[in-house]
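In this view, the complex is presented without one of its protein chains, the others remaining in place.
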Amino acid sequence: MAKEFLSGNEAFAYGIRLARPQVISAYPITPQTIVVEKLSEMVEDTSLQAEFIHVESEHSALSCAIGASAVGARAFTATSSQGLLYMAECLTYASGGRFPIVMMNANRSTALPWNIYGDQRDSLSLLDCGWIQAYAENAQESLDLALMSYYIAEHKAVSTPFMANLDGFVLTHTYEVVEVPEKEQADLFLQPYKTENKMDLATPRNLAFSVGPDHNIAFKYKEHVGILNAKKAILEAESKFAEIFGRKYSGLTESYHTEDADYIIITLGSIAGLVKETVDKLRAQGEKVGLLRLRYMRPFPNEEVAAAVKNAKAIGVLEKDISFGNEGTVYTNVNSALQKAGISVPSSNYIGGLGGRNIPEEEILYIFEDLKNEKGIIEFLGVGGAKA
Amino acid sequence: MSLNAKTLNEDEFFFGHKACAGCGGSLAVRIALKVLGEKAIAVLPAGCMSAVGFNFPQLCFGNNAIISTFAGTASMLTGVEAGLRAQGIHDFHAVGFAGDGGTADIGIQALSGAIDRNDDILYICYDNEAYMNTGIQKSSLTPFGAKTTTTPAGKNIRGNIRPKKNMFEIAAAHGIAYAATASVGYLNDFINKVEKASKIKGTKYIHVIAPCPTGWGTATDETIDFAKEIVDCGLWYLAEYEGGEFILNHQPKEFTDVAQYLKKQSRFAQLTEEDIDTVRNSRDQKWESIQKNYKRI
Partner (left out) sequence: MKPYLRQQVPKTFADIPEGTAYEAGFLVTKNAGWRNIRPVVAADKCVGCLQCYLYCPDGVISKAGDKVTIDYDFCKGCGICKKMCRFGAIDMEVEK
């Protein structure tokens, strides 16, 4: 296993190369560009045997990937922000058709105001599209997710598209030392895509048809069961991954000192790194604090969240997102998980990092302090203490 | 030997569908698939032909077929073609069937992208001159003067005030490998063009006029008559674009009367003599440019 100094985008491209997609269709958008530039270089130097399609829009990028998947090819695309919104129509198309396409999304703010920097409003606003949604913390996890994503998406019981999210710039453009698995090992991990959910010259099929009121809900139920089945497939993929590559992942969530923690921050993506450091500092001072990182938003880790925070005195959900007129979407999902489990832990919502605004250590410290007093508030960090 | 009624594939690939009686669009799809055969992989966007052919569990395509997004006919064709090629499969025809709105309006960007990349696909636009599936609304291929449900004929405006976009020449302007116009009134010409296109590598575009009795306000048995007459009166023409040249396939000796063509359709019932002169003049102008710029065979 070689070690290389890679950005998140590059690491993801390395992971995708190991997964051997047959068709790549992508349209450039900051901060996703490097992943598709890298992949086009790999196609040029023949280290990746894939058809690279220069589509004229994000809508066509995903429509093309669906076409490729509909004839049984492994397809990849990548986008960000407005591009993700522009292809939104195709998102439900891919999931409803059960096409296990993988897409990398470089999390970026959505207009207006225009802003190219990272927050998670793009992907979180599309949580209901039927895609598996994963959020990487660092470049290594990005590479590993890229490879694992196909295993999970193409799993017979799942057959659902997979969106891997990397925080724009903070993760996509930041360099780290990354272990890059060997091709031969990757081939042991991931088999070629085989499916009957395709147009086939030997067995002609009609695809992507209309279904009226009588049967429509049955198709939707099966789609729901498929994405729920990803929970098991994720664990299966990670266990096989650990066996072959030695690196371990912890399923839909990652717990960091939550076992005995009084105060827990729940968050997702790259900011988890700073929260971990802050937890270490506070722990050194005797404070019982912890972090629960959501690695997946769909399927949502209801049971894992409830189990991790059931003994806490208060939890704070820190997210780069706001569902205007209500609260952060992650917060809504977390509270629903607690309510369903019959757990009553006071919770607060901290909206930070919008439009790429830095979340410094002081703000993490502030949240842990604030949790001791506040309950049920929704606070925007960085606007002079304004609470909604 | 060129294909004709006697030599055409006897298999039916588009059968049992719920298109209106006398539908020109369904005839275009049926005939094209008989030419292309069982190796055709058809992509159809939202529109009449997908609405009438793909209602689970009634599935009316005998060959492989899929509905694309409305805007995504060409981009999905691209994916289908690339996906099969990437698996080492080459013996197939990726063919799209989109209506006038799906082609000239919402799908034009993806179509332009596919032509630009010269993807090895055949795109067939069946043009019934309005959004018929949603109930006869104006598209950019609705001709001047036509009444639709969004260009009503009233006291102030008498139907659609804009001329029909020339999609054939727009496709050609990309330097496309092959483009052609056709009409379901001249099926042998259409058959030959589909067959020719199927043997050319790169992007092929065929624009076929396909009258819609429901939207045009004509009897169900008159579809072919109008599809012939639109050519005979010069409001449509049979042509090809290949190797950088426009070729006129059919020169009517003398145009039949435009007024007669228009007056028989209820969508044009409101037109005044002045309006009909406008149609006639724009026809003459177009033919002047055809005489100048198109080669003849």
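Going by the order they are written in, the chains are A and B; count residues from 1 in each one.
Note that a contact is a pair of C-beta atoms (placed from the backbone, for glycine too) under 8 Å apart; a residue touches a chain by one contact, two chains touch by 3 or more.
From a predicted model like this one, the values you see are computed outputs, not experimental measurements.
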item	value
Option from A:155, A:198, A:231 or A:276 whose C-beta touches the chain left out	A:198
Selected from B:8, B:89, B:269 or B:290 as touching the chain missing from the view	B:8
Positions on chain A contacted by the hidden chain, ascending	96-99, 159, 196-199, 204-209, 211, 215, 218-219, 222, 226
Residues from chain B at the interface with the omitted partner, ascending	4-6, 8, 10-19, 21-24, 26-27, 30-31, 38, 56-65, 184, 187, 213, 219-225
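Criterion: only the chains that are shown with their structure count from here on.
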item	value
Whole-Å gap between the CA centroids of chain A and chain B	43
Interface residues, chain B side, partner chain A - complex	38-39, 41, 43, 50-51, 54-56, 59-69, 71-72, 74-87, 89, 91-92, 109-110, 112-113, 116-117
Residues of chain A defined as touching chain B within the complex	22-23, 25, 50-51, 53-57, 59-61, 63-73, 75, 89-90, 93, 199-201, 204-212, 215
